[in-house]
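Quick one: this structure, given as structure tokens, is what I'll be asking you about.
Note that one protein chain is taken out, while the other chains of the complex remain in position.
This part shows chain A:
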Amino acid sequence: MLALLDAAALMLVAGAPWVSPAAAGGNTLQSPENVEVHIIDDTFTLKWSRSDDSVGNVTFSAEYQMSGMDNWINLPGCQSITGTRCDFSSDELDVFEQVTLRIRAEKGNETSPWQEVESFVPFQKAQIGPPKVHLEAEDKAIVISILPPGTKESLMWAMDSSSFKYRLVIWTNSSGADKRIETVYPRSKIYKLSPETTYCLQVKAYLRVPRKNGMYSPVYCISTTVESKLPPPENLKVDSKKSICSLKWDTADENTTFQVQWLHAYLKKIPGNHSDKWKTIPGCETLETTQCVFPPNVFPKGIYFFRVQASKGNSTSRWSEEKEFYIDTQTVVLPPVIRMKSINGSLNVYIGAPKENKSVNPNYPLTYEAHLWKNTSNAQIKTIQTKTDFIIPNVEPRTVYCIKARALIEDEKWNTSSVFSEIVCEETKPETIPVKWLIAGICIALFCTPCVFYSLKGLLRCINYVVPPSRKPPPCIQEYLSEHSLKNLLLLASEEQTERCFIIERVNPLPPTEEETNQMDEDHKKYNSQTSRDSGNYSNEDENSGSSTSGELQQAIV
């Protein structure tokens, strides 16, 4: 809210000076209307219309302000203009900076309020003017040289002179309707024309990104010459097999020799004549075959132009069409190695690079294109673009599937690919219903076996602890134990004896009579003293039986 108020206040302050002269002046002069700026290349024009034609002797003056400046400066070329347009082309204006213009009408001391033009960046507002064109005729081609728009000292396009691209429209003079459109370099040839025909053409320059279209040049007309006897070679193409690159072409004449030349493609972008930059390929100066094998290491990876010339006796043909090729001798892509395996209803495909793949430039990520088909039908059922191994799910059981793949270099402009790999076939396994379950079952079983084993073992140990097995000591120990003195010694001051005594008292199920109790007490004492002389283990059996009836116990003890 505060910010809004501030903004409003600012607007008021800023607006005040504009309001005052109009209000305070009260003059009759009115500001010019429909003020427009037109920029074509380096020509800046300001146009406007008078608001009141009846007032005579009115002149117009304009001022400008660059971004970041506080004061207004007289616009050169637009001071005291009597007409309704002025040329303000000047070196003072920075074509990349935002500029604001304002104009007013003047008569003697009287002035109209300023009329401001929406601020603009000259470069962004500028239109690309028509390029200058020079033509030269051949029998079946026209050589065209284009000078970039603007003058040589152009400030507007100084930074873009080699960014321009050119579009050309060409037609024969006789049939104006049949137009051909081509994109050309500043210096190139228009091919596939008829001899002795008048052609007319127009060229415009444009910037590709950001898109900016220029104006068409005036129409130029030229007639092609008489057809020469020795035609130039045709259909140039580059053939690259393994690591050997070669240029091939067609020729109509026999017994001719050829010479091949090349040019760096980047030179085509730079305006000017580069005809002296063409170089001959060593070994391809006088060829009798229609093929030139590039010597290794002459063409590093790059974009090149090639042209071929035929010679027969003393006469030489014109140069063939200049063809652009992307040569990448270092990057020969070899086919991948594939393996396929059928695993429960799906096919696992493994892709690997060939071992001798040293020639591939590691700079390029490879993509693989795999084609899958059934052996029976031969019709392709699937094409897969992949970077890694993959799985083809839901394949039919007991069917032979075949696969082949090739490596592609992932690139937007230049597509290079290897040949297809060897075909690999694999029969899918018959459908076994619960394979998953079987595996899961085995897993569970494997997991459970040790668990069960250990838990059983633990349980057994517990049982043993609670119910220890009865064991008799070895006879030699028994001999020892039978001796009284030793018995006393062993059980001297043991607390267990009283506990045992207590247990036996409680265990006794029949409440004895008074007489018996007395007797029992005595007996118990006896028993106590006797048993306490025994080792626990030894007396186990006796204890057990003794607890059943006191009578028996007594007998046993005594």
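FYI, a contact is a pair of C-beta atoms (placed from the backbone, for glycine too) under 8 Å apart; a residue touches a chain by one contact, two chains touch by 3 or more; residues count from 1.
The definition used in the following text is that contacts and distances are computed from a predicted model.
From the set "Mitochondrial outer membrane protein", "Interferon epsilon", "Eukaryotic translation initiation factor 4E type 2" or "Probable cytosolic iron-sulfur protein assembly protein CIAO1 homolog", the protein name that UniProt assigns to the chain left out of the figure is "Interferon epsilon".
Residue-wise, the contact with the chain that is not shown comes from A:Val209, picked out of A:Ile181, A:Val209 or A:Cys462.
Of A:Val37, A:Val117, A:Val169 or A:Ile303, it is A:Ile303 that touches the chain left out of the display.
Residue in contact with the omitted chain (choice from A:His38, A:His134, A:Lys179 or A:Lys269): A:Lys269.
Which of A:Ser163, A:Thr290, A:Ser311 or A:Ser417 touches the hidden chain is settled by the complete complex: it is A:Ser163. If you put the missing chain back, the residues of chain A touching it would be 96, 121, 123-124, 158-163, 208-211, 264-266, 269-271, 300-303, 363-365, 410-413.
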